[in-house]
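Yeah, one chain of the complex is gone here, protein chain that is, but the others are all in their spots.
Going by the order they are written in, the chains are A and B; count residues from 1 in each one.
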Amino acid sequence: MLLLTCPYCGVEAEETEFLGAGQAHLKRHMDGSTDGEFTAYLFERKNPKGIVFERWRHVYGCGKWFHAARCAVTLEVFGTYSAQTFEPPKDIIAKIKAKRPEWEAKP
Amino acid sequence: MSFRIPEFGHLIDRKKPVSFSFNGKTVQGFAGDTLASALMATDHRMVGRSFKYHRPRGIVASGGEEPNALMNMGEGGRFEPNQRATTTEVFEGLTARSQNHWPSLNFDIGAINNRLSRFLPAGFYYKTFMKPQWAWKHIFEPIIRNSAGLGQAPSERDADRYEYFYCYTDILIAGGGVAGLEAALEAGRSGAKVLLLEQSPHFGGRFMVDDVMVDGRDGPAHIAHLLAEISTMPNVTLRNRTQGAGVFDHGYALGYERLTDHAPASTPRHRLWRIRAKRIITATGALERTLNFAGNDLPGVMLAGAVRDYVRLYGVAPGARTVVVTNNDDAYRTALTLHAAGLEIPAIIDARPQGGGALAEQARALGIRIETGHAIAKVTGKKHVTGVEICLQSGTGGAVETIPCDCVAMSGGFSPVVHLWSHCGGKLNWDAANAMFSPDPSRPPTDQNGEGFVLTAGTAFGALTTQACLQSATLAARQAAKEVGRSLKAETAPREVQSPDESAMAPIWSMPANAPYKLRAKTFLDFQNDVKVSDVQLAAREGFESVEHTKRYTTLGMATDQGKLSNINGLAVLAGALNAEIPDVGTTTFRPPYTPISLGAIAGEASGPLFKPTRKTAIDGWHESHGAIFEPVADWRRAYAYIQDGETTQDAITREILATRGSVGLFDASTLGKIIVKGPDAGKFLDLLYTNMMSTLKVGKCRYGLMCNENGFLMDDGVVARLDDETFLCHTTTGGSDRIYAHMEEWLQTEWWDLKAFTANITEQFTQIVVAGPNARKVLEALGGLDVSREALPFMGFVEGTLGGLQARIFRISFSGELSYEVAVPASQGLLLWNLLLQAGADYGIAPYGTEALHVMRGEKGFVVVGDESDGTVTPHDLGMSWAVSKKKEDFIGKRGMQRSFLVAEGRKQLVGLRTLSDTEKLPESAHAVEDGKAIGHVTSTYFSPTLGHPIAMALIHGGRDRMGDVLSFPVGGKVHKARVVDPVFYDKKGAQQDV
Partner (left out) sequence: MSDLMSFSEIDGSGAVLIAAQRRVAMVTLKTDLSNKITRAAIKKLLGTTVPAQRKIANGVAWMAPDELLIMVPEGSTPEAQIEQLNANIKAPMLAVDVSDARAVFTLKGNNAREVLAKGAPIDLSADAFAQGDFRRTRLGQVAVAFWMEADDEITLICFASLRQFMFDWLVNAAQKGSLPAYLNR
């Protein structure tokens, strides 16, 4: 069971306080998008063996959504950050690269 | 025979006899005994029958690894099967029954399987029951079902309570033997917060039975010294009877505390410690291995260390004449202990040609016969040991001598308890010198920071000598302390240890080395699942090369003991059969918990009334005291109907509906969600959330709206009221209040964070009461206050002010189709308002109605219920609600989704009404319409309408709106119901009743 730090509460809490909601940094497709784009937005998710960027909500705490960067294999957490962004912050990317030089940043 | 001796026994109190019942007979033990030691003291040598062959089985071990002595323990609400006698402390009144035999332990019909064992080899159930086909159902399955399982299933509700305890610590230590205690002491000195768990009632482990000297103190004295020193440290906590049961991600660990198993009480029986530790030290010791010789499962054949435990700790002799058989020096300690207790040791059979070291010398000096390079060819005896035939270890089992004895103490070497290390991914090394897997400190389980968080100490680390054991504990403690941010300045001086030098053990996986099939087929690896050496060899011959496959094929290590004694021996036999090295064959996966834990502990306090939270409205107490029967809706309980004297439930529903339609009814609608959305962009936000336009809603007005998910499927509905320019009040369904609030926050926080709008879920701030029926207005007018006339408060409007002296907001909305008001007051005034309305409505025969009456009335009106008419695959268009889907808006959640090809295709299921051809029989719930052998739709709601005097239903039918007038068939349970497709609005289609 994971420990995650809510970037809004600043508290490290156990997984049962949080709700996990899958892949982060999805681009919403709307009216005018092709069937392919819209289907991909709704249903197609990456499932890498390694670094993942995920959406989480601190449901039993402040109620805020945030993102977490972690390794799906070792469960190492590289950081959590605001959900109000389009890409992972540079410091988190740098931290991942330092620990996993072979990783290519393709969130 | 086994019996109590006057020597030793420092865990028992001979002044305190304890009586308990075993197989219906009263047995005497002493306080401090385990059930196993007390049974052994009273010559109960056979304590159960094996699972497959029903062979007689006795106690093998003295701890949690015991495979045989499993009991049906307790009675009634405290009955529990498969409890290990070795870890059960006796108490006055304990009841235990042995398992897996009929009619009795001594005479067991199932023992016929033992004779048939030739026909029941590994995997026989995959090969045997194929033909004839009919026999499976009528013969094989009933027999297998009857013989499956070890103990009995409890038949009564658990009488005990359980609970969790969440606990945070810097360092968790699992195991209270000398390594754990040394580690706790050293870590404690750093100031770190330390929690140590010991599964048994006593601390000290092997130090309480092995003759060692540390700093001039013997084992027990050294343990007492450690405990005394630790007790002065406020930062160190020791818990006995608490097992470190599992290690999980990110420093999470489970502790399983058995509080009242040794002294039943009304306080919680088990407590599950849910621990977060920055570092975990496993000091879980090592388990002695069995030796593989024929008849090694007979009662009286025991682990050498366990024999020593029973003598030393409980003053019990497992036998009068004990043959010791070993491949290592440790078993000599057992011989020396037996000698000290005045018991006979006819021989020590040492498989090593060179024999042992200093301990062997001691034994020899005492005149004990030692046969090196020898083995046990087989054990003689039927229900217990009567002797052993010995042979050369290097041979094929030709016996050279038969030695009469009544106990065999065997030692096949030691396996570190690596379970907790391995649970979360710690890797192992093969230690060839000691023939064991031990933790590889360079490959530990890692935590959220990518750092190793488990360390091991003592024999669990693979440090088998006392000196190495103590050193590893100190080192582990220092490392852990440093890693949790504490510092230890001075080096701790190493302990001065006096213990005899030991000779190397020899890996012996077969006794004798070239044992023929006849012997191997009576040589047991897994006692609990009856897996023999020959079974594993058969599996290898049949191509099961992977250890995981062999395990499942033979069931080796799959019983409740999870192969604690058998796994390494099994691996070695498999490696031998495959001509492979043991580390190349590898181990199976170690999974938590270490030993079985109770289901009660896993459930914690959540049983009975605390099983699940029940939400209640402010008027719930009134409902309960006025005949309400309840139904669960989301986490709420809602009044389903109010049953009066002599009424059936259907009578009550009918009465409530007719009273409402005829005069006036009262309904507690407080559970409906109420969410405030406020801000300059509130209207814009709601336009994105709802399928219809909300920003154009005028202040003081209400509008019904639909919400879809991004797929375009309906997810909720409700009435929105505009309170002021910037503020909207959104009503949701009962089940939707939390879900829709979360949905709003998700979109606001993660997609449209530029919008200036805030939300608040104020569902519970208000009691909301529906007053519905032709006389509703008169009831409100009788209360006095707000003008609720048609002019002042038209349909789909709301007003705020006082009603009957209470601050209220009154909405003119209707889910029943009648003239209807929904009155909201702060929840603390809710019951008062309810009573005022009852009083004011008394003259009109006002009737409280429940959720079923509400549902029937909305069904009569053709109003949909999210979750009945919709199921997550239904669009507003399918429900005939295209009028509520804006064509003007550029964007809203679900707009693009609804354009998907299959959602705009012809032939979608569409909502229709159904009129049964019969006037009395309503359609069954969820019945499918079948046409030409195909299902063409299903019933979504079905009621008997008291208003109309006939059944009504709604259904989703393929192309339903084009099939008005068709008669459809609904075959259910051999009967075909017929109904005509009609408009879903059965009552007052023009809405004249509600707009008056």
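Keep in mind that, in the parts below, a contact is a pair of C-beta atoms (placed from the backbone, for glycine too) under 8 Å apart; a residue touches a chain by one contact, two chains touch by 3 or more.
Keep in mind that what you see is a predicted model, and the values were worked out from it rather than measured.
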Omitted chain - touching chains that are shown: A, B
Which of B:S104, B:T396, B:T614 or B:Q644 contacts the chain that the document leaves out: B:T614
Out of B:R14, B:H138, B:K756 or B:K989, which touches the unshown chain? B:K756
Note that chain B touches the absent chain at residues 161, 163-168, 193, 195, 237, 257, 265, 267-268, 271, 274, 276, 604-606, 609-610, 612-618, 636, 676, 678-680, 756-760, 762-766, 826-828
Residues on chain A facing the left-out chain by the touch rule are 8-11, 13-14, 16-17, 59-64
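Quick note on the criterion: only the chains that are shown with their structure count from here on.
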Considering the complex alone, what residue numbers of chain B touch chain A? 248-252, 276, 446-450, 710-711, 742, 745-746, 749-751, 753, 890-891, 895-897, 899-901
Please name which positions on chain A make contact with chain B in the complex. 1-3, 14, 28-33, 35, 38, 42, 55, 57, 59, 63-65, 71, 74-77, 83-84, 99
